[in-house]
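All protein chains of the complex are present and in place, except for one that has been dropped.
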Amino acid sequence: MPRLVAISVALSSAALGFLLLVVAASILARILYDSSGGAIDLLIPGAIEAASYALLVLIFAALPLAAGEGLIRVEFLTARFPLALRQYLDRLWLILAGCVGGLMAWNFAWETLTALQRGDATQDMQIPLFLFHGFITITSAAFALAAVLRAVTRHHRAESS
Amino acid sequence: MSPEAIGFLAIGILLLLIVLRCPVALAMILTGAGGFAAIVGWQPAVSLFMTGPFEVASNYSFTMIPLFLLMGNLAAQTGLSKDLFAAARRLMGGWRGSLALASVTASAGFAAVSGSSLATAATMGRVALPEMKRQGYSNRLASGSLAAGGTLGIMIPPSIALLLYALITEQSVGALFLAGVLPGLLAFALYLLVIVLHLKLHPEDAGRPEALQDEPLWPLLWRASPVALLFATVMGGLYGGIFTPTEAAGAGAMLTLLVALARGLKRQAFAQALRDTVVTSAALFLIIIGAEIFGFLLSVSQLSFGMVELIREWGLAPWQVLIVILVFYVIFGCFMDSLAMILLTVPIFYPLILESGFDPVWFGIVAVVTVELGLITPPVGMNLFVIRSVAPDIAMQDIMRGILPFVGIDLLRLAILAAFPAISLWLPKLLGAY
Partner (left out) sequence: QPTDTSAAETTLRYAHFMPAGSWQNQVIFEDWARSVEQASGGELEVKVFPAQTLGKAPAGYDNAKNGIAEIAWTVQGYTANRFPLSQIVELPGLFKTAEEGSCAFQKLYDSGVLDSEYEDTKVLYVHVHGPGHLHTRDKAVTSLDDLKGLKIRRPTTVIGKLLEELGAEPVGMPAPGIYEATQRGTIDGFMLPWEAVKGFRVDEVAPNHTEIGLYSLAFVATMNKAAYDRLGAAGKAAIDANSGMKWAVIAGRGYDQGDIVGREAAAASGTIYQLSDAQTAAWEEAGQRVTESYLTELEAQGLPARQTYADFKGYVADCRAMIAN
């Protein structure tokens, strides 16, 4: 579990760094290009698409992490519930979250195969789409695993969100 | 059952799940897909788990969210929050309750670089709460002013809430950010007023009066000045016609990083800013994905459509529609997570607002004010929880008592903003952004 979360943080942070770089670099390239009258051409034609897919990686890479720290709950009546009931409910929600992750992984696994077979690619940079679908398959499965592991192993103190 | 009935039932189940501590995103996904399955069919519902998340997470406009979050987190890690507080404290030195006034002032400053209320409350809470306790401030005044000050994070631009509203309604991000400036400053002024009035009634809450500091003012202001530079870059670039909104977010985050590096940002702190950003982004995107899937159900159930019909049938006047919506928001906001509320309700209410002839940008401001209110209204106010997590020894009861005057003034502000749209629309119209 801690290793899964560490990988998740590292990958997602890297994608965030990349996103920041792409957006900043494309602004800089544009300013250079315009102020030099086109002489300095460092423009990145696919910058917008690169940023979009960086966001995709950022979000899905963070999913296993989100299974622990990213599930926003609303604490309203439950503070008055008996502890056992709260724990039971928390386990139930985590297992259902795991099911959703599993279903996503299942969907994207098929989509990965289809995209691979058909050779689908992104519009601008022509990056094969199966790479992204495959990535989502893995991270969704990891999210499902993280959620189910939490449901099974979580310690006997009901957490507050 | 008719699709509309299924839609209403799903909303009921959604609320029930949320009350039972189901994670908000999961609740939206389960009820959204379940209701969609009931109306359209199981197989299409299962495929929602694919297209929904993919389209949301690869939407270029949404890159603004992590970029603005990163900007705020870097600003916190590099100590801009501390510098803001130090400068505000020096400015207010000698007044009764100077630390509480300084907390709200520094929160307003921090809001200019942070798009999140929770981050603003948490950051300023960490900086200012220990200081106020050391000076003998009462728990209720200290926690109240910080929880309220935190809400400025989503009214003073940049703002994730205004951003989401703009994206849902396809309004200009720039116009909404500008529209938030005056209402944000109004909130700031009213919060100061609340503190001053509160101390007239309960002078003991301010503890020992703080001696006037003789520390020179200018170096303190200089330390905090990058905030002005960052705000000017983002807003100036946006309105000067240099940046698109995403570029403004990227430029703001990059410049904050450069400022942080110049001030000796540690690797550890940089990693922490990245981590905080991706955790918050993932949490937020889970909710956005949930809202997207729930949105499919809202569409096929034609709930908004039905409500527009209903209003026509009842012959409700526009102001009556507005009051109904605002009362709903205020009540709902007591229990619901703030951004989830925007994501869930705006698609339902927006057609009613247009149908009633209201200005969409102005309604965005009004809706976000109600969200701000929701952040500090008991029993479920996220900013209250944040303050408590920063200072676990303060009793929840004290926090709730401390926040009440601010809730009152926010209700007043909501009424003012609803009655006078010009307060929101004057600036964007003046600068030609709207």
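We just call them A and B in the order they show up, numbering each chain from 1.
Please note the rule applied: a contact is a pair of C-beta atoms (placed from the backbone, for glycine too) under 8 Å apart; a residue touches a chain by one contact, two chains touch by 3 or more.
This one's a predicted model, so the numbers in the text were calculated from it and none came from an experiment.
Visitor: In the complete assembly, which of B:48, B:206 or B:376 touches the absent chain?
Guide: Per the contact definition at the top, the residue touching the missing chain is B:48.
Visitor: Out of B:95, B:110, B:188 or B:243, which residue would touch the omitted chain in the full complex?
Guide: For the chain that is not drawn, the touching residue is B:243.
Visitor: Could you please point out the chain B residues that touch the chain left off the display?
Guide: 40-41, 43-44, 47-48, 50-51, 54-55, 59-60, 170, 172, 241-245, 247, 296, 299-300, 302
Visitor: Which positions on chain A touch the chain that was left off?
Guide: That gives, for chain A, the contact residues 30, 33-34, 37-38, 41, 43, 45-46, 48-49, 118-126, 129.
Convention: only the chains that are shown with their structure count from here on.
Visitor: Using mean C-alpha positions as chain centres, tell me how far chain A is from chain B in Å, no decimals.
Guide: 23
Visitor: Would you tell me which residues of chain A are touching chain B in their complex?
Guide: 9, 12-13, 16-17, 19-20, 23-24, 26-27, 48-49, 51-56, 58-63, 65-66, 69-78, 86, 89-90, 93, 96-97, 100, 103-104, 107-108, 111, 132, 136, 160-161
Visitor: Which positions of chain B touch chain A when the two form their complex?
Guide: 18-26, 29-30, 46-47, 49-50, 53-54, 57-60, 62-63, 66-67, 70, 243, 246-247, 249-251, 253-254, 257, 271, 274-275, 277-279, 281-283, 285-287, 335-337, 340, 379-380, 385
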